[in-house]
Every structure is written in C-alpha cells, then in structure tokens.
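Following this message is one structure expressed as structure tokens.
Left out: one protein chain. Kept in place: all the others.
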Amino acid sequence: MEKISVEKLKEWALNLKLDMSDSQYATLQDEFDILLRQMDRINQTIDTTHVVPMSFPFDVTFTNLRDDDEVEESHRDEILKNAHEVMDGQIKIHKVVE
Amino acid sequence: MGYLDQSLEKIHQDLKEHKVTVTKLVEEAIEKATKLQKECNAFVTFTTEDALQKAKELDQKEITENLFFGIPFAIKDNYATKNVLSTGSSRILNNYLPIYESTATDLLNHADAISIGKTVLDELAMGGSGLSGATGVVKNPLDPQRLIGGSSAGSCAAVTAGVVPFALGSDTGDSVRKPASFGGIVGFKPTWGRISRFGLYPFAPSLDTVAFFTRNVKDSAYAFDILNGYDNKDMTSFNFPKEKVYSKIDGNLKSPKIAVLKEIYETISNPEIKNKFDHFFNQCKKLGIQVDLISIDKKLYDTIYATYMILSCSEATSNNANLDGVNFGNYQDGNDIDKAIIATRTNGFGELIKRRFIFGSYFLSKENQDKMFLKAKKLRRLIVEDVNRILNQYDAIVLPASGNIAPLFEEVNPTDRLSDEYLLLENHMAIANFGGLPSITIPCIEHEGLPIGINITGKAFQDKEVLNLAYALEKMIGGNKK
Partner (left out) sequence: MNFETVIGIEIHLQLKTKTKMFSPALNVSKEIPNTHVHPIDMGFPGTLPRVNKKAVELSLIACQALHCEIDDCLHFDRKNYFYADLPKGFQITQNERPIGKNGYITITIEGKEKEIGIERVHMEEDTAKQLHYSTFTLLDYNRCGVPLIEIVSKPHIRSGQEAAAYVEQLRNILLYLDVSDCKMEEGSLRCDVNVSIRPYGQKEFGTKVEIKNLNSISNVEKAIDYEVKRQKALYLKGQPIEMETRRFDEASKTTILMRKKTSAVDYKYFTEDNIMPIQLDKEWVKQVTSNLPELPHQKEIRYQKEYGLSSYDAKVLTSNKSMMLYFEQLVKFYHNYKIMANWVIVEMLGYLNKNNQTFEQIKMKPQELAQMVQYIDEGKISSKQAKDVFEHLMCSEKTVDEIIKELNIVQISDDHLLLEVIHAVFNEFPSSIEDYFAGKDRAFGFMIGQIMKKTKGQANPNKVNQLLRQELEKFKK
C-alpha cells in the first residue's frame, strides 16, 4: 500500500485550520500507515456488507422536544466576555473577504 | 491520617457527631492537594477561597442525611464550571471562563459537595497517559516514577492520594477505568445517557460518559444517585426517573454468572500476574459465582482499537472545530482572519491531538467515509451485538483492567504514537463505550507493591446490578488482603 504523501497530509491539516512541524507530519505518516494496514486486514477478515452502521450505543429513538415558550438568553457582556476583541457590542475580527 | 481517604459514610458519621467540621475537611483537602501538586501535578486550578467560604456556610447549617454534605471533591478540567477557568488542559482554552455550569457539577454543588479545584487531563481528553495536559505530566502518587494513566489523570491522582474521596472524570474509551486500575481505586462509568453530558467538553459524544473515581464501590453508588437522571439540556439523556441505588447495594447475589473472555484474558504475559488473577477468579468461584472462560471471535475483538480510533477521532475533529479563538479561547493573531485561526489552532493544540484531528478529517472525508467511518460504525455494531449476546447469558463480563501495573515514564512512548503492537488486553474496555454499558474498575491484585484493577461490565441500564456485583467482589478482595 502506498504511503499518504506529506503534501496530502498538509492539505488536510490546513483544511482543519492547523499546521504542524515537519517531524509531526512524518510521525503522522507512519501512524496512517499502521492504521490503514490494520483496516486492510480487517477488511479481509470481517465482512460488514449487510451491517447497518451504528451511530449511538442504543438503537432507540427519543421523543422529547424543547418547548418554544421556554426563553433563556445571556447578557451581552457575558456572551462577549471571552472574545478576543469587542467593538460596539460585537466581536471584532479581521475583515472577512467574501 | 486524616478523613479524606475514608468512606463517605464514615466521614459523614464524624461530621454528624461533630468530630470534624466541613472547614476542617476542606482544609485537609487543600493541604493534601498542595502537597500532591508539588509531587504529581494533578491540578490546573485551585478554588481554595470559594471552597473555604462554602465550608464556612455549611458549618452553620444543619447536617442532613446527604452523604455528600461538605465533602471536598475535584473536577476534571473538561467540565464547564461557571466563572472558574475550564481549560480542558489545552493551551487553546487557557483563558476560558464559562458563563454556565455543567449539569454534573451543578448537581454536586446542589448536593453541598465542595469543589477544591480542577484537575489535569490528557489534552481535551484525547489520550490515555496523563502526559499531554497543557500544564504538564501527571504522576502516579503511589510511585512518581510511573504514570497514573488518563485521560482523567489528575482526578485519579487526587483520589488515589486521598486528597478527596470523590472526583469527576469522563470516560470515552477507558479514561476513568484504566487510571483507576493504576491508582488502586474505583472508577465507574455508568450507562450512556443516564447522566447528563451538558457542560462536559465533547470528545466523541456517542462514546463520552460522565464518570468518576471513589475509594470504594458504595461511594460510587452514592455518586451515581446524585448524578443520574434526565436533563432537558441534553438530547441524549434518557427520560427515565432518577434512580436511587445506594441503599440497595448489599453484595447479595442471586446465582451470579460472569464471563471471562478467554482470548483476551490469556494474553496476560506476566505469569505472576496471571497467577494472581487466576487466584482471584478461584476466590469468585468459592463465593458461589459461576465463572466461565468463554471463547470469542478474536478477529472481531481485534478491531476494537481501530474502531475506537476511527470513531473517536472522527467525532473529535468536528466537536473541536469550535475552538478557533474568535468567540473564546486563546486567540493568536495573523495577517487575516484565516491566518489568525490557523495560528490559534496551530499554537493552541498539542501535537498529539492535531494528528488525531487530521485522522478524523481523513476518516470523515467524502472519499474515505464509507471505507473508514461507516466501516467503523458497522464494526461497532458487530462488537456490541456480540457483547450483548454474551451479557444475555451472563451477569457481567469480568476482565483485568490492565495486564500490568502502571508503566514507568521511561517505558512509555512519549508522543503517544499509534503503534502496531497494541494489546487487546489494554484496549478491551472500549466495548463498554461502544455499547453504552455500565462498567466499573475496582482494585483487585497487587504486583510489586502496586495495584491492578479488575473491570466489570454489565448490561445497559443495570448500573445497580454492576455496582452490587462490584461491591460483593470488593468485599471478597478486601477480606483477601487482610
């Protein structure tokens, strides 16, 4: 099996808005190699063709919904207190170019 | 020495008889915590003043029947606590002050328990070593040359050292049940959906469970009583009536049957340790428990680790996409908004979890989702179905929580790299997360003077039965030791 290229890994990293040192990419490359080989082995030994994917621990449904009459909001000062920069009651960031 | 390594019942009795005050208890906790901090680095934040203040107030109040009254406790730092730094042990949240309280801590506060601080975890709970918290490595109080395990490292260390009789952790793969083994204490992960996750920082919500450490099984039962119940703030919380199990835990078992999974159990490589566990199971038989060594499809169980990695990293990559420094967190500037977010996330996350995020992103990508993420979800079903099949015939699956004592730091691969040589014996406890099952680790044997726990996993929603079996085994083991 071909190793995933570092360029490709960098692309995924940037897609997640983060970057790493070169040595970390090399480590990750090795880890990918290990995991993909494991998956390869699994694919050969375990047939999952007709298995329904399991998203939650239990195959049950819930019924509860939130009532629209329940109102709760936080004070603006609280909402904004963790923001890096605030201006006129709004969070200020670099200009977003659309 | 002191009160805080005793049972809740004993502490409560002495409080009632005015042999000790809440203030004294809190002072003891703070003193021990300060010492532990120097030796083992278990805490991120201390809330000393608030704790003493609350203790003073409680000392003016009448003592109720509530065993948590005035009990100092510690909180894993991935629970949001209002106006108290809640970092998730990540640099990216090292300045974050939540404006809301997690349901779990809220319930504990209302039960008049007193938080003395927030404890270190593997960064954002993504790890199992206690090595990756932003404020440094957590050491094992029983032997500071060794790790305590993770991700709930600081909370485990705090209970192990007798700083507090109870500490909140969280369990996604075995993050409470594994360290409990290394600390020689009890770690309980209840049924998924029985305790609200509101305010617990999500790692992989379909696996995440509010879980905790105590020094004995009955204390865990009491904590479960305080914490379980429906919460409308969590749409994965079961709308069942609140359970009260504490008073029903008596250790009486009705023709108990436990399953030991042969292909996992027999991989214990150290013969001495194996002997000690064999002895434990023989004791069980003497107690009248039917112990069956049953064979499993090893090929299926060998997929546990890959399945866990794929599911947890995929969910984590999305759940942590909110950490960009814009609304909250440790913002790092850049020339434009995109570069600022990249700088924030690049500097804010440790190397290990960045690699795990990239993993997750790969598993979820359109081109790989079928063969990775969906495949893992299918494997999850196969494993859960098999485990439930076994649990339909047995009261519990019982296996060592670890094949050995806590490793020395020098033995561990420092970057927590994914390795080709992993042992099913070290990863099997994730089955309880796959199936949402109640699972508890209690101290079982000692080797070279250090503990190894036994893990008991039962049927979903049979938290009481699991606790009761654990209590019976705890009594048996305790009798053994003495």
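Going in written order, the chains are labelled A and B, and every chain counts its residues from 1.
We adopt the following convention: a residue touches a chain if its C-beta (ideal position, glycine included) is under 8 Å from a C-beta of that chain, and two chains touch if they have at least 3 such contacts.
None of these values were measured; they are calculated from a predicted model.
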Hidden-chain contact residue, picked from the options B:S314, B:N330, B:T346 or B:S439: B:S314
Contact partner of the left-out chain, one of B:S89, B:S129, B:S206 or B:N228: B:S206
Sole residue of B:Y3, B:F73 or B:F373 that reaches the chain not shown, by the stated touch rule: B:F373
Those residues of subunit A which, in the complete complex, touch the missing chain: 16-17, 55-56, 60-74, 76, 79-80, 82, 87-96, 98
Touching residues on subunit B - with respect to the absent chain: 78-80, 86, 88, 93, 96, 98-100, 102, 197-202, 204-206, 232-236, 314-315, 317-324, 326-328, 337, 341, 361, 364-367, 369, 373
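Everything that follows uses one rule, which is that only the chains that are shown with their structure count from here on.
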Whole-Å separation of chain centres (CA-atom averages), subunit A against subunit B: 23
Subunit A residues within the subunit B interface of the complex: 9, 12-21, 24, 27-28, 30-32, 34-35, 37-39, 42-43, 45-46, 48, 51-58, 62-64, 66, 74, 78-79, 81-84, 91, 93-97
Contact footprint of subunit A on subunit B as seen in their complex: 95-97, 99, 192-193, 206-207, 232, 235-236, 239, 299-300, 302-303, 305-306, 309, 317, 321, 324-329, 331, 334-338, 340-342, 345-346, 349, 351, 354-355, 357-359, 361-362, 365, 371-372, 374-375, 377-382, 384, 415, 417-420, 433-437, 460
